[in-house]
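Removed: one protein chain of the complex. Kept in place: all other protein chains.
And now, chain A:
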């Protein structure tokens, strides 16, 4: 175990001192932040209200029926909150006791209109005829948001593997594998030690992506298990890139080719009609895409998830068996 952890620690230390690898580590986060500006807040469909804490409890409870309520002590605090990048409506009262709705101006339609309807209901004390689904997180209405989020997750998963690949390239370039091969370290320990990076980084990335995009209403256990299973694909891809590439430049070229092949699977999953999806069953990324889509839209059951994970692990195992000889030879 000590040897496995040493290999993992060395890889992390070395990765943070290599600008190309460091950029790869932060790339999914930067892409997510960029993406965040182009999509409506994933949480906007779940509606958020920044409510003046001085308002009556009954009013606050009324807003709680339709979304998440955050309480603020002053109008300035409400304004500051509204100015943040996500969609949130501020609610307070002026000196005359009239309701004041504080908006930034670029909010989604529901964020602007629903608070008005709630206020009208409170004032008129009439039943409110608002139909609103909280569990959709806005993703159903925005395929761009769904596909974008899953694509970011896939990138994060593959980046974890690619970092393994680049660390192997570093070992090959410096001929350090030779030095490791005259120590008691076994190939198994080496592979496991390298693989930890490909497991841990995607977990951190995926949860950060969901957090940055404000996607909180998902089953975190499902996300974790799906990420771990999907990481196996990234790890195998990483070892293959590491073994077939003689230096960082060829590594980047091979990474692009592999990303292109994987992207084609995702494009197929988006463009092909459901009846033709069987053509993509051979590709593990298809199952990753399908699995995360189900999780993000809250439509996946544990049964579905086990099915997707079974496909991912099974296919990855077959790919590993096919490439096992090449991987072992490449690490000799």
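Convention: a contact is a pair of C-beta atoms (placed from the backbone, for glycine too) under 8 Å apart; a residue touches a chain by one contact, two chains touch by 3 or more; residues count from 1.
Simple rule for what comes next: contacts and distances are computed from a predicted model.
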Requested in this report: Write down which listed name, "Hydrogenase-4 component E", "ATP-binding protein", "Peptide transport system permease protein sapB" or "Oxidoreductase large subunit", is the UniProt protein name of the chain that is not shown.
Outcome: "ATP-binding protein"
Query - Option from A:57, A:96 or A:175 whose C-beta touches the chain left out - result: A:175
Query raised in the report: Which of these touches the unseen chain: A:14, A:104 or A:298?
Result: A:14
Report task. Over the whole complex, note the residues of chain A touching the chain we left out. Result -> 2-3, 6, 9-10, 13-14, 17-18, 170, 174-176, 178-185
